[in-house]
Structures are given as structure tokens and as C-alpha cells.
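Here you go, one structure.
A protein chain is absent from this complex, but the other protein chains hold their places.
This part shows subunit A:
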């Protein structure tokens, strides 16, 4: 593949507390906000607490999930005093860090999240050919001998067009959610905090090197593309769940799920199995916030994506 020249990543946003009970990002943003910029930073970084009211209350959201409020429709909807807090806030964040899909948007938006699922570190984006995001992923995957070394790093792709992309990271020209699990909501685990801190540091290191003209060699990255969600089995009348994620599937994010493999263990003792025809990769297995969204787990297809060498185009 031919090397690609790309614009420098001059303006970066790091956001935490998009969900107010995902504590690693909240504490990391608080620590970053304490350090005053002294003008010598090679990259301009804006650090944002996305949902301060939810963070104060240590809840996911106050009225509605902020991380679903960034579709084009939501960002252009008229807001008033009676609008849900998060609908107002998403437009504020869009004005600050966007506007989405415009030339004024930040070059890269990294949105920090935690999950109760055993996902390791995932960069979650809407594109499978964003070379900046893919190279950052490759850079994180290559680190050895660090605190993060035991945390797997993966690239997850939701194939949704930009207009319908609903999360905060879609506001930047490039963007991803940096999602790390497992961590219960309302808890900060030091291993998870350290992995996130290091992930952000490695991302910044890559951006600085990229901006100063380093050529990053191309290669291959495994991309997990979301195919479908699976809900819990529910009682047809009451809609109450009738099973838990099967012990053989629990915590096995990104381990291939084959047709016939156990998926749910009913309270009655029956095992329900995966009935799909295609072996797929499960992730977000038993995420606490997804019960209300009707998602027990998501399933993805994996493929190897070739990425070109890249270098910033401003260097002569």
C-alpha cells in the first residue's frame, strides 16, 4: 500500500464522565485538569468532563443517555428549558468540540469509558478505514514491558453512517471511545485507571511523533465489526429476564462463539445455546447499563485490515 499523507492532529479532546459512574475516565480527567497547560505542549489538548451533573451524582445519566445524543437529528433539535439535561449538554459539547462534520471540529476526540464486561481495552469507532485511529490502535498494541502489558487492545467498529452516529466521539474529525473493562460502575480499580492513563499517554505520544513528521509503517490490524445484539430471554408478559449469561460465556469477550455454544442459563436450569449460523465474536457480555437497552451481548465479525504507512502532510 502506498504511504498516505494526512493533516496533523493539532487539536485533541480527551473527555471523561460521559457516563457519570464510569470512574476511571472521571478521575483521569480530574487529574489532567489539575495540571495547568504552560504553553510548551506540542499538541493542544482540551480536557472535558462531559456530564458533570451525572458525575456529581455518580449515575450513568440524569435524564437520558448523553452518549446517544450526538446524532445529527439530536444536535439540531431545538432545545428549551424543558429539554432533558443531556440533550442540552450534547449541543453544548458539539459547540465546544465540533461542530460535528465541520472544519472547526477537533482533530481527534478520545472519549473515556468503562464497562462491567471483560473487554480489556477497546478503541470503538465508526470507521474501519480511519488510518489515524487504526495507527493509534497499532501503537497501543505494540507496547510491551509496561503496566498495560497484560491488557489486550482491540479495535471495534460500528458500521453506522456519520449522521446516525450517536456518540460523543463522532464529533471529532477522528474519534474513538477508549473503553476499558471489567470495572463495576461506581468503582475505580487501580489497574484499570493505570491502563487508561497509559492508553491516553501512548495516544498522545503517537500524535506528537506523527505531528513532528515521523513515518509510521503500515501493517495489519484486526478489526471487530459489530453485526448484531442479543437480548436476554424474557417472560412474554412481564418482560422480566428469565436467564443469566451462561457461566461458560460470562467474561469470555472476544472468544469465538460457535453455533451450539451455551449462551444463557435459565433460572429453571435450562441452557439456551447460540442459534446463529455463523461463528462470531461476542463482546460487551453482561454490561450493566445495557439491561435497559435490551442487550445481553453484542456479536462481531473479525477481519484483518491492511493499513498504509502514514505521515503528516505539513512536513516538507
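Keep this in mind: contacts are C-beta pairs under 8 Å (C-beta built on N, C-alpha and C of every residue); 3 or more make two chains touch, one makes a residue touch a chain; residues count from 1.
The definition used in the following text is that contacts and distances are computed from a predicted model.
With the options "Dynein light chain roadblock", "Aspartoacylase", "Electron transfer flavoprotein-ubiquinone oxidoreductase" or "T-complex protein 1 subunit alpha" in hand, the undepicted chain maps to the protein name "Aspartoacylase" (source: UniProt). When the omitted chain is restored, the residue from A:7, A:152, A:186 or A:213 that touches it is A:186. Shown as candidates are A:241, A:255, A:279 or A:305; the residue that touches the absent chain is A:241. The omitted chain makes contact with subunit A at the following residues, 27, 30-31, 58-59, 116, 182, 184-191, 193, 240-241, 244-247, 250, 265, 267, 286-289, 291-292.
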